[in-house]
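What follows is a structure written as structure tokens; I'll ask about it next.
Here the complex is missing a single protein chain, while all its other protein chains stay put.
The block that comes next holds subunit A.
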Amino acid sequence: MKTKWLFPHRFRLIGWLIFVPSAILGLAALYVDFKISWLTANWLSESITILSGNSVGHVTENQDLTDEVAAIGIIIGLLLIGFSCEKVEDEMIGQLRLEALQWSVYANYIILAIAILTVYDMAFFNVMIYNMFTVLLVFISRFRWLIYRNNHTVLAL
């Protein structure tokens, strides 16, 4: 029985190679306002008129794409890590993957519900930034744990 919609096994490593630098870039962009100069998009620039006393000034702000690149990198990386075939991909692995996915969706929305009730204002915006990736992160962690536990049970017998 073939599992559908999976990437080849080697894509998992490619996923890690995309995810790790993207995550570091994303955290740097979020917390220390790190920007890559050549990722500035002039075509997305907007002109802002500033009124100060009697004088009027125009400022052109270019859109920085560092965080956009980081977010897309994180998404592509996590999808490749989570949905690449195992070395031996069989139906039991497929079932473990689906169970992990279901578990992560439940866990994610329980955590989100708690955050909705306990976090407000701009802090909630931060929660939403992390929430964009937590389904995949929790899914990958849970899936790897299930596989580890499964292999460990076999060794213990």
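FYI, a contact is a pair of C-beta atoms (placed from the backbone, for glycine too) under 8 Å apart; a residue touches a chain by one contact, two chains touch by 3 or more; residues count from 1.
FYI, contacts and distances are computed from a predicted model.
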{"item": "Listed names \"Glucose-1-phosphate adenylyltransferase\", \"Cytochrome d ubiquinol oxidase subunit II\", \"Aspartyl beta-hydroxylase\" or \"Transcriptional regulator\", with the criterion being the UniProt name of the chain not displayed", "value": "\"Transcriptional regulator\""}
{"item": "Footprint left on subunit A by the chain that the document does not show", "value": "1, 86, 88, 90-93, 95, 150-151, 153-154, 157"}
